[in-house]
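== chain A ==
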Amino acid sequence: MSAATSRPTVEARNLSVRFRARGEAAWPWSKAGEVKAVENVSIAVPRGEMFGVAGESGCGKSTLARALLNLVAPSAGEVRIDGRAVAGMPALELRSSIQMVFQDPYNSLNPRRRVGDIVAESLVVHGRFDDRERAHRTLTMLEKVGLGAQHLERFPHEFSGGQRQRIAIARALILEPQFLVLDEPTSALDVSVQAMVLELIRQLRRDLDLGCIFISHDLNLLGFLTDRLAVMYLGRIVEMGPTKEIFAAPAHPYTVELIAATPSPYEEGREPRQPIEGEIPSNVNPPPGCPFHTRCRKRIGPICDSRLPELRWHEGRAVRCHLYDGPPAESGGAP
Partner candidate 1 sequence: MSAATLPPAGSVLGALKLLAERPSAMFGLAVIASLVVVALLAPWIAPYAADDFTEGVLEPPSWAHLFGIDQIGRDLFSRVILGTRISLRIGLLAVGISLAFGVTLGVLAGYFGGWVDAAIMRVMDVVMALPYVLLAVLIATALGPSLENGIIAIGIVRIPRFARVARAATLATVELPYVEAARCIGASHPRIIAKEILPNILGPLIVYGTLSLGDAILAAAVLSFLGLGAQPPTPEWGALLYEAQKYLTTAAYLSLFPGLFVFVTVLSFNLLGDGLRDMLDPKSRR
Partner candidate 2 sequence: MRIVRLAVAVLALGLAPAWAMAQGKTIVYGRGTDSLNLDPGLALSSEDFKVTDWMFEGLVRFKGESTDIEPALAQSWEVTPDGKVWTFKLRPGVKFHDGSPLNAAAVKYSFERQFKKDHPHYSARFARWASKFGDMTGADAIDDMTVRLNFTVAQPALLQNLAIYVGYVVSQAAASANPQGFSTNPSGTGPYKFVRWEKNNLIELARNDAYWGGPAKVERVVVRVIPENDVRLLALQKGEIHLTDDLPFNRLAEVAASSTMAVHTVPAYGFSGIYFNLQSKTVGDVRVRQAINHAINRGRIFNVTFFKQGVSADQALPAGSMGYVKNIPAYAYDPDKAKKLLNDAGVAAGTKVNLLAFANPRPFFPSPTDAVAMVKADLARVGIDLNVNMATWADWIAKRRVGEFDMCLGGWTASTLDPDGVLYPLFHSHSIGNDNTARMADPTVDKLLVDARQSLDLKERDRLYQQAASRIADLSAVVFLANPLYSLGMRREVEGAFRNPANQVWLHQVSLR
């Protein structure tokens, strides 16, 4: 896998995912409320890149992850892997090119199966290799994530959260996928354990030349880990660009607020800011216009309430904000 000009890429093109709102009575003819989980999202992650998706609850980041694996069907738009639409792809082929690690290490492993079986299951499902080769590869994979032969016959409950997440990573990587989606893989873990898992992920990405989409609400983490970052709010990407640049000079007002609200023990000098007001609106009835206008300190006028800003490229970054509507020169100093 040389760093060719066109590396294999996973991309979402104008992807939207909508669900029927839960708990609605199902008259066949009645119009049920719709959750607009993901709205018109486009991203492209080449192999080898660590791409971050940031956002608070309800922003659609987990749905985006599931849509990338075709675990939920998009309502509009499409996902392509290496140029091929996943919608028509045979399930096993898709699964062997992109895999996922889930948030909750306590529930993402079947408590009734042994670790060896859990990890080997992928190979069994895909009908790869004979028993001996499977066993060999399972052990090799476990060793790669820092576990060993003595763990093969154990059940998940005998492991700590960090170890379980390693098992989950092993299960995902044994199929040798090109891409790995990680949905908040460390949010249930303690700091010290998180550090171990993060280091493991970094190392595996390097070793296996993986394209990673890392989803998290923790900006400190994403700032540390990722190459590029997309910030989502109410199903839409509001800002996207190289991580370093975003942290150095966040453009979208929401990004600004989010970074400011993220506590850090090292910013002693930081003047405590007045926290952003209000609550996150519902994604069943999102506000008209810019989704963030209800809480935005930089609101520039009625246009924010009525017109949805487009995602525009601005100084190497894509930003969805009316502040940056005009030519770059006019909008001048970013906040």
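With respect to how the candidates were assembled, all candidates are chains of the complex that A comes from, given by their letters.
In this text, a residue touches a chain if its C-beta (ideal position, glycine included) is under 8 Å from a C-beta of that chain, and two chains touch if they have at least 3 such contacts; residues count from 1.
Since the model is a prediction, treat every value here as computed from it, not as a measurement.
Of the candidates listed (1 or 2), only one touches chain A in this complex, namely 1. By the touch rule above, chain A contacts candidate 1 in their complex via residues 26, 66, 69, 71, 91-92, 94-96, 99-100, 102-104, 106-113, 121-122, 125-126, 155, 157-158, 168, 171-172, 175.
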